[in-house]
Each structure stands twice: as C-alpha cells, then as structure tokens.
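All protein chains but one are shown at their positions in the complex.
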Amino acid sequence: MSFGPHLFLALLEGTVTAFVLALTALGLSLVFGVMRIVNVAHGEFFMLGAVLAWVCASLVGSPLGGFLFALIAAPLAVGAIALAADRLVLRRVDYHPESTIVATIGLLYILQQAVLTLYGPDARPVPAPVSFTLQFPWFGYSGYKLVVAAISAALLAATWWLLANTRLGLYMRAAQQDLEMAQAFGVPARRVYAIVFALGAMLAAAAGVLVVPIQQAHYLMGLDPLLLSFIVVILGGLGSVRGTLVAAFVVGISDGVVSVFFSPTLAKIIATLLVAAVLVFRPGGLFGEERA
Amino acid sequence: MSNRALPQVLALHLGVLGLVFLAQFILPPYHHTNVARILVLAVYALGYNVLLGYTGLMSLGHAMFFAAGMYGAGLPVYYFEFGALAALGTGILCGVVVAALFGLVALRTSGVSFLIVSLMFAQAFYLASLYFNEVTLGDQGLILSGKLAPLALGGASIGFHEPALKYNGALLVFAVCLLGTLALRLSPIGRVLIAIRENEERTRLLGYDSFRYKLLSLVVSGALAAAAGATYALLFSYVGSTFASILYSIYPLLWSLLGGIGTILGPLVGTAFMFYLVDVASGWTSAYLLVVGVALVVLILWFPRGILGTVRAKWLPWLP
Partner (left out) sequence: MSKERTGEGFSRRRTLGTLGSLAGTALLPGAPAFAQAPKGKPIRIGFQVHRTGIGATYGRWYERTTTAAVKLMNEKGGIAGRPVEIVAEDDGTDPKRGPEVVEKLCKQHKVDFVYGTLFSHVVIASAPRAGELKIPYFVVSEGYHVASGKLNRYVFQPGITDVRAQVTAMSSWILDKLGKKVTMIYPDYAFGYDHRDFFGQAVAKRGGTVLEKLAIPPTESSFTKYFARVPADTEVLYHVMVGPGVLTFVKEMGEHFGKKRPQIFGFIDSLEGVDIASPGLEFLDGTYFWEAFPRYADSTTSAHAKSYRKLVGVNDSGASTADPKDVSTFSHMFGCWETLHVIKQAVEKSGYKDPAPGDYKKLVEALESMTDFAEGPGHPQGPKKFNGKLHQCYGHQYVSKVEDRKLKVVHRTKIEDSLYDPEADYTKQPL
C-alpha cells in the first residue's frame, strides 16, 4: 500500500486505540490522583469487563442485546467487586502505598485464577453489536471500531462532566489536591475513596466490554492494558482527565505512525523510549505538576 | 539503629549464613536445589531492596538489570567460552553499566514518574533482547551446559551440574551480597540513603548531593540484580528473554515487600516464602495462584510492613 493510505490507516487505528486507551487509563488516573495508590489489579478489572461481556452475550441471544446488557451489568458487577476489595482490604491497610501494591497483586492473582477456574483458559470471541465495514478505496475498515471510539469519547465526556459539575467531582478534586484540607472542609474521605476506587474499576470494565468484540476475552488479557494505562496516566499527569486523553493520543498515534516507518518491534522500542524521554524531561507529565 | 547493637546484628546475619551452610548436609535432594535457587533469587531481591527499602525509590524495571547480568554472563560463555568467574564479572559489569546509564537519565524523576520510566526502559530492553534474537536467541534462549567449563578450584575441577557447586556457589554469592548490603546499611553512605528516603529535601539542605547518592544506590542495586542474573545463568544453565519481561520486575518487588523492605534479611525471607507458598499450594490444588493471592492479602493485612518489618516493629528494633 502506498504511503498516503498507509499513514491514513495508521492514523485511524491510532485514534481508535487512543480512545480506548484513554477510557482504560482514566480509571487508573482517578485512583492514582485521588487516592495516591497504585492499583496493580486495574488490568484485571478490564479483563473482568471483557469476560462478563462474553457471559452476557451467551445469555442474551442477540449481539446488540448482549452488548447493551453487558455495558450496564459488567461495570456494575466489577464496581461491586472493587467496593468489596476497598472495604475488606485497602481500607484496612489505610491505603499505605506499598501495602496496597502487595494487596492488589494478591487481588490480581485471585481474580485471574477465579476467571481461569470458572471461565477457562481459552480466548473466546464476543460478537460485535453492530457489524459493518467502511470501504475506503485502498482498504476496508471495521465500522465497529469507530463506534467504540465514539462511545469511549462519550464516556470520557461524561466523566469529565462528573468531575467538573457534581458534588462528588468536587470532593474528588479536593481530595486530590489536599486530603487533609478537604477533610477539614467536611469531605467524607473514606466514602469518596471507596467511590473513586469503584468508579475506576467500572471505567476499566466498560473499556473491556467495548474492546472485547475487537479482541477476545482471555484470562490473561489484563496485563497489557495495565502497562499501557500506567504509561498514559503518568505521561498525562495524575488525575487530569485532559492529560489522560492527550497522553492516550500521544501513545496511541505514535505507536501506529512510528511503525509505518520502522519495523514493528523496532518501532515499539522507539515509542517506548520516546515516552520515557518525555517523562525524563517533564517528570510531572504533560499536564501534571511536579509531584514526588 | 546505633552501633551498640552491632554484635547482635553480626551474630544474627552470620548465624543465618551458617545455618544455611549447614543445612545442605541434611536437606533432602529436592529442597537442596530449591535452596540454591532461592538464594540466587534472594540476591535479586536484596538488590531491589537497596533501592526501595533504603533509598525509597520504587522501580518496575529491575528485570533489565537481572537480564543484563544474565546476558552479560551467558553470551560470553556461549560464544567465547568464558569461564564462570570471568563471566560473573562481565555480568556484574553489564549490570553496573546499564544501571549507571539508566540512572543518569532517569534519576531526574522520582516517585511514580521514576516507576514508569523504569518500566519503559525495561520494556525497551526486553524488546531489544527479542530484536537482536540472532545473538540472544530471544525467548527460546540459550543453553549453557556443555559450553560452561567446570570450575577449577585448587587442583580439583567441579562441574556445574554438581549439587554441591550449585548450593555453595549460590550461598557464596548470597553471603557476599548480604554482608555487603549490611555493610552499606551500617556505613555513613547507608545513613545518607536512609535520610534521602525519609526526606530528600532536608537531606539536600544539609548539603548532601542527593543525586550522587541515589545514583550510587541505583548502581549497587543494579549490580546486585545483575549478580543474581549472572549466577542464575551459570548455575541453572539457561538464558532467555522471558527473564527480562515485566513479570520478573514484579517478583523482586513482591519478595521484598513480603519479607519486609528496609530490612537486610527481609528479601531472603520473602523469596523463600513465595517459593514455598507456590510449591506447597500447587500440591493441594491446581488453582494454587488463588491460594497465593489470598495469602498475599492476608499477609499484608496482618504484616503490613512485611514479615521481618513487622517483627522489627514489634519485637526487634535493632534489626537492620
């Protein structure tokens, strides 16, 4: 394929990747930003969303029905699991950063193994709710992928609205800026933490539901989204929705475009080092402040 | 922790080493080799702990240093017939170089940014080990047995398949690294590192160049991780990209946290505990990862500072 269409394809792919990545990473960003903890099990919430989407699709006959059911049910279920994890474990270790890492690694193993036992080791496809191909002169492109990008954008916008215009959003931003001061002003810190943790999990699960028709539901699928989310979150700056979105685009598009020019593995190496370079020169991320 | 406790500290650490040495004469064959593996991996955790426990810098990229040691030792043996001691040297040297280069670039960042930068560099290293697969043979890896000449000690020549060499070789490397980290911890440099961990700003205000100290800590940490990687390759005969992947950066973090970061013996305790947890649980159920996960959660609820960390807090304040 000649250069122009190739680049166009890379940009299309990059855009879809960026939106999904932004959605996946947003949950981690909020948790990081507000609660200051690293949730190593974040990718597993994504995986659970995907697996539950498969379950919903098996229960409901039509792909569209299954998808809509999953889009509501999976985040709710995963949110509940997250609330339980917060209540039973994270709260008890007082959100101490290092203890949380060990606890969430434990949670990762538990979730992975539970899914392996109940769902099995196979990668299973989930039918897309709508299936149409956009025919360009040089190649065909999956219409559903653009639907994914659109829904991700909508969910991102909804989250931004939540943060900017609701009381919960106010509490979250206050807790992020200065927890003690926020508590002095009457922000119910514990409840906010629980809700933020659940919200982060729900966003990841929603991303999983959206992505699974493009990929497959597999019990080990959580690791890559976790790594990418980490990168996006730091690159964009903690807790900044705008930052997360921009960073997701930087990562998503750079990966695709660089690989137009270089061999794929080399492209990944270069893209990885580029991200590292950004962080080295702007440690707070693109939109964040310097934070130790 | 003052030097008044020094006799106890030395007694404890030398005692542990002595016990491990004596254990080889009574351990059944299966556990004999297990202990050798645990000791080598514990060196990796020791290295990680120097950076996290004593300097307060958490990294998710230590697999890069472990793998640097592994390839730094394994490639010369495979292609140039290096002997074991020379290979150990080149392995450690590689770790030092990689850590120093990484530190010069990455130590401008700290906290979570440092975490991600370390992760990214390690990923790039992993991908590079796959990219240069003509040399490294990528994820399939290289086998060293057959290429590694037996160790010449005095007049005798001991093959690397000998259990005694595996055990004592691992123990020797571990002992040197353990006592080395202890010495570092007790030295003035160690005290500065802890000061940096506690409050870097204040340490800088006191006139210490925190960047230099952090770099030193990172290089020591990388050297120890590389020593572990090199020893692993030499004793267990396999060099492959898998050891450079993200999972192998998470392991030393897990082992150190479990055992108690900021304690010298914590890494050994954590490594041994995880090893046997997996081993024993896999005997009961094929869902042993579930057991491991539950155990981690339970452990961190009751021992939030890790096993030895909690021991130190509750009973033995002099534990370094």
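Residue numbering begins at 1 within each chain, and the chains themselves are lettered A and B in the order written.
Keep in mind that, in the parts below, a residue touches a chain if its C-beta (ideal position, glycine included) is under 8 Å from a C-beta of that chain, and two chains touch if they have at least 3 such contacts.
If you're wondering where the values come from, they're calculated on a predicted model, not measured in any experiment.
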Query - Neighbouring displayed chains - absent chain, whole complex - result: A, B
Query raised in the report: Which listed residue (B:G111, B:G190, B:G240 or B:G306) would be found touching the missing chain in the intact complex?
Result: B:G240
Report summary line: Sole touch to the unshown chain from A:L59, A:I72, A:A123 or A:A150: residue A:A123
Query raised in the report: Given the contact definition stated above, which residue among A:A153, A:L168 or A:L220 touches the chain not shown here?
Result: A:L220
Report task. Mind listing the subunit A residues that contact the chain we can't see here? Result -> 1, 5-6, 9-10, 13, 17, 113, 116, 120-123, 125, 127-128, 133, 135, 139-142, 214-216, 218-221, 224, 256, 259-260, 263-265, 268
Report summary line: Those residues of subunit B that touch the unshown chain are 28-30, 33-34, 37, 127, 130-131, 133, 137-141, 143-146, 161, 236-238, 240-243, 248, 278-279, 282, 286, 288-289
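In the analysis below, only the chains that are shown with their structure count from here on.
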Report summary line: Here the gap between subunit A and subunit B, centre to centre from mean Cα coordinates and rounded to Å, is 32
Query raised in the report: Can you name the residues of subunit A that touch subunit B in the complex?
Result: 32, 38, 40, 89, 92-93, 96, 98-99, 101-103, 105-114, 116-117, 223, 227, 230-231, 234-235, 238, 265-266, 268-269, 272-273, 275-276, 279-281, 283-285, 291-292
Requested in this report: State the interface residues of subunit B toward subunit A in the complex, per the touch definition above.
Outcome: 58, 105-106, 108-113, 115-117, 119-121, 123-124, 127-128, 130-131, 200, 246, 250, 253-254, 257-258, 261, 287, 289-290, 292-297, 299-301, 304
